[in-house]
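Right, I'll just put the structure down here and ask away after.
Missing here: one protein chain of the complex. Every other protein chain is in place.
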Amino acid sequence: MTLDAGHCAVPGEDRVGLDEQLPTLALVGSPNSGKTTLFNALTGLRAKTGNYPGVTVTRYVGRFSVDDQEMVLEDLPGTYSLAAISPDEQVVADVLDLDHPALARPDALVVTLDATTLRRSLNMLAQVLATGLPACVVLTFTDELTRRQGSLDVAAFERAVGVPVLTVTGGRRQELGPLRDLLLGWSAWPVPALPPPTEPDEVPGWIESVLTTSDYVLPKVDERTRRIDAVLLHPVWGSVVFFAAMFVFFQVIFTLASPVQGWLEDLFGFLGTQVRVHVGNRYLASFLADGILGGVGGVVTFLPQIALLFVLISIMEASGYMSRAAFLMDRVMAKAGLEGRAFVALLSSLACAIPGIMATRTLPSMRDRIATMMGAPLMTCSARLPVYVLLVGLLVSPSARIGPVGAQGVIMFALYVVGALSAMASAWVFSRLGRRSGPLLPFYMEMPPYRMPSARSVGLAVWDACRGFLRKVGKIILGTTVVLWVLLNLPTHSDAAMSAAGVDVHDSSAVSSYTIDHSVAAGIGRAVEPIFEPLGFDWRINVGILASLSARETFVATMGQVAAAAHPDQPAQGLKHLTVQSGSREGEPLFTAPVLAALLVFFLYALQCASTIGVLRRESGSWKWPAIAFGYLFVVAWVMAFLTQLVVGMLT
Amino acid sequence: MSILSAVVAPRRRAIGPALVETGSDRAEGITLADLTPGQAVRVLEVSSQDDPAAARRLSDLGFVPGAEVRMVRRAPLADPVVFRVAGYEIALRRAQARWVSVVALVS
Partner (left out) sequence: MSAAPVVPVHAEATEVADTLRWVIPVGTLGFVGEPTALPAPLQSLYDDGVLTAPTLVEPSAVLLRMAAGRSWRADGPRVRRALQAALAEPREWRAPSDACTDDVLRAAAEEVLAGEVGDFVRGHGGVIEVVDVAADEVTIELSGACAGCPASGITVQHRFETALRRRYPGLRGVVAHERRDASPRGPALLSLLPTRHRDA
């Protein structure tokens, strides 16, 4: 059995923590039934994540112990039925399948049923009991049932379903004692002599009989939820609150994370300086400082945003507000072939596409996830801003005006709008392309009552996301940074050679400019000149584009190096003086209006971000989609830049 | 055989009055898509010509013949719509709601 292409460290055990020797239980239940809260309460930090073989569905397996007996617990994806219509649900059906070649069946099942939605939840129980595996029922939200004036005779219910039934409220640790004892004795669980029917026309009769025997009183509509929804889903007030909430959401990710990111950048900058001071060899120092530390720092600086994003998303999901937000935005998202929940992912991408792409996990449909992931990089992320600021500053002066407003501001706003529209269009195209792989997933979304999120679950979700990001994406970002460092800094030149070439070895900007001009990257830049010539880019801009493959904002610093600017962080002055070195425009300024506009548009579309590629690889499960994204975005960027250059050339 | 054949097979059969695989001709019937907020109805049948899997999902969600459904609210742009069924609330797009034929409840 292979899982996630990892090798088994211990015979019989795999990376996710499954072990043939230990009893393995699996949690089954519908979404919003408190299943994952229960999983977290039992396993906590002793949970590992991996992947199910062959699909990009995350696998959560944890350990817990009762009376010195260690047990394995797997949190299966939430599903409404074993008649699966999505890859996540298919996983559940496969795990419970007697004959599945790659997945071992669990020893017993723990079925979580929301006591407030029993009439629907029992449908799932009927299907699960039909598998023949020993099972027990955990009734969740029984406190809510009572609060909403519902009731259930649990003893009669237990007799009626024929398996052990336990009630829990909120998964508090104290309550877990009886549950853990029950789980320990899994091999002694009674199995119903006759499983319930599974035919869709017979199940409602079984459900009705069980509920009547158990004196089930349906809980009344949750008053608190009704009152809150009267505002939050009001056509006018609801939309106002929604946009305010999204604004806050976005600001938190953007602004709250910034200071922390700043500290992390300062920390790595400090470390870099220390390295440069203390390491004798200039090239080794540069490699360690710019290559390694730069790469690691680049990875770590994403963590504050990712952590914040997942805190907010977990709270939104667990409290129930996520479905309200998705409900309000669904019509708009449907125009792009997506659904309401994609809005949150796209919105997050305005701060940075990395957390935005990770946020697509909230979408149940794989096709929606891919389509959103393909569109997310087009949202104007914060890394584009330094590039935009530099180029727009070269394009128009700060005092230029269009009507009453500043021209610079107008152009920036236009870039944001074009980015958003392109993102929607791209998602629409990929959604349509994906349609050929299967019928459209019917849209349905449960609107659960508002519930207090558990701090523990939120914390674990954040921890999980950050850990996964560091492990998987970190490698890719670090690798790319190192590779680019090599390209930009090699071959090395001795002081003697540089002096002979007329470079003042004590002028660091002259040295770095010389290094970059003769680097491997410059060679590549010259080699690809034919591709970029129609856009008006010369080899120096090409080097900048190559360097910005690691992260867009490095374009600014790289151009500064190329221009041998006195202040590499504000290269504008130096760039203005660059002239074309050969060809039909020889001697003319390099950065003319058409070239600047084309460059802006190029950065709007091109996937100049190794981190995004890394996250796409992780979230989509293979290199196929990042490769497609990079490829199609490059082509679109080239074409749009070309058109822009033509049009602006005609207008000026 | 495996659970899949036991559970999934019914999706592909003609199951009788509860689920109809082919759409029936209901010229005068109302569907969930035609309701106004607060209206309560009883489900007659769930049918979808194009997508039997989707119809099966609706029945797994509680939209079975005889079930009581109440329309709760619409989104600001008329789609999707929230219904109350089997003791919980669920949002459906009108395209899917159209597959559920209902009859008004006499309260």
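Every chain is named by a letter (A and B) in the order it is written, and numbering of its residues begins at 1.
Please note the rule applied: a residue touches a chain if its C-beta (ideal position, glycine included) is under 8 Å from a C-beta of that chain, and two chains touch if they have at least 3 such contacts.
These numbers were taken from a predicted model, which means no experiment stands behind them.
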item	value
Touching residue (missing chain; options B:30, B:44 or B:95)	B:44
Residue, one of A:107, A:202, A:265 or A:529, that touches the chain absent here	A:202
Residue among A:215, A:266 or A:507 that touches the chain left out of view	A:215
Interface with the undisplayed chain - residues on chain A	155, 159-160, 162, 190, 192-197, 201-202, 204-210, 212-213, 215
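Everything that follows uses one rule, which is that only the chains that are shown with their structure count from here on.
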item	value
Chain A and chain B: spacing of chain centres that average the CA atoms, whole Å	33
Residue ranges of chain B touching chain A (in the complex, touch as defined)	1-4, 6-8, 10-11, 15-19, 50-51, 53-54, 56-62, 64-67, 73, 75-80, 82, 84-93, 95-96
Chain A to chain B touching residues, read off their complex	80-85, 93, 96-100, 114, 116-120, 123-124, 127, 130-131, 198-201, 203-204, 218-219, 221, 229, 233, 235, 238-239, 323, 327-328, 330-332, 334, 340, 439-440, 442-448
